[in-house]
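Worksheet for the structure shown next.
Removed: one protein chain of the complex. Kept in place: all other protein chains.
And now, chain A:
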Amino acid sequence: MSSTHKLQHYHTKKNAVMEEDDDRSFATETLDEALKKKKHDDMLERFSARHTARKSDSPDSSSTFESTSSFLSRFADSKRSIESRIAELRLAADSSKIKSDLAEISSSINDLESLVAASSYFLPSYEVRSSLKSASDLKQSLESLSSELLPKKKFSFKTKSSPSTTAKIEKRDLVSPQNVTVFVRDSPGFRNKHEETLTKTFKSSSPSIGEFTLSDLDTCQVKLIGTVNALFINGLRNCKVYTGPVIGSILLDDVEDCVFVMASHQIRIHRAKKCDFYLRVRSRPIIEDSKGVRFGPFCLDYGGIEEDLKMAGLEEESESWADVDDFLWLRAVQSPNWSVLPEEERIASVSISSDGDS
């Protein structure tokens, strides 16, 4: 402040010799500066006031961590009470009070949401998201409850569309037997076997190369010699599967405790648990919903496999077997769902022959 005074003094002194125009401009300048400073101070004051107001608002103001935990406990408490009220209402179907009860619960869910909103400025974003999620879950269960308890409302709302939907369902039912006739033509394959050794040879000279299916096998050993276009595998438990090259792709679903030695252009692995794959593959293998799967290089031999691999365009080892994409793990770090088989745990090269073709 004192410096401004001095400045003003200096100006007034100077004013005597200055022209009027100049004098006015100097005066406004100093006034502006003073105003600015005042505004700035005001702003700081308002900020600090707001901050202390916020701090005193939250029940525990000592640190953000503690306010987070107190929020969480408060949130959990009211969430629990809402849930129990929903459960109670479901049991005690006292029709006269249902509407008011529903409205009450709905308003307490709204309160819960506004609590989240009010606390959102100090909560970690994860907590905000998860609490909003549970609030919307509560809303949904309330909605389903109200549609259960107040069917009348729903009915009147849907009267127009309901006949058409039932008609549709009937139509679908009529169509499904037709589907069954289509399904009669099943693809060739091994199905529903238990403790067996299953061998099949595909002659590459014959034009009947097609698809092959392995489905619902338990404790079996499967040997496929020769090439096929496509291989479908599903529902295998505790099996060992050795296959010659697949020209197209392999699709696996729902396999557990199995060992696969396979060569293919593409391979997709869904819902595999505790399985070892020894692969030669031209593109990146992918896994989805899988756990504990391990990968190693292809190690199969039978008479004429070299020609078959060549025919399928799989004669070269591209090392792609180790480039696995996990569709449920889109981060830069290694997925916990798969690993490369340690060399000392890999099986030795497997040699198969067509003895006992089935």
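Quick note on the criterion: a residue touches a chain if its C-beta (ideal position, glycine included) is under 8 Å from a C-beta of that chain, and two chains touch if they have at least 3 such contacts; residues count from 1.
Rule of thumb we're sticking to: contacts and distances are computed from a predicted model.
Of the names listed as "ADP-ribosylation factor-like protein 2", "DNA replication complex GINS protein PSF2", "Proteasome assembly chaperone 4" or "Ras-related protein Rab-31", the one that matches the UniProt record for the absent chain is "ADP-ribosylation factor-like protein 2". Only one residue from A:115, A:209, A:299 or A:340 touches the chain missing from this view: A:209. Checked against the full complex, the candidates A:74, A:237 or A:282 give a single residue touching the omitted chain, namely A:282. Of A:85, A:139, A:237 or A:268, it is A:268 that touches the chain left out of the display.
Within the entire complex, the positions of chain A that touch the omitted partner chain are 171-172, 175, 178-179, 182-183, 185-188, 207-211, 213, 215, 229-230, 232, 234, 248-249, 251, 265-266, 268, 270, 282-284, 286, 288-289, 313, 325, 327-328, 330.
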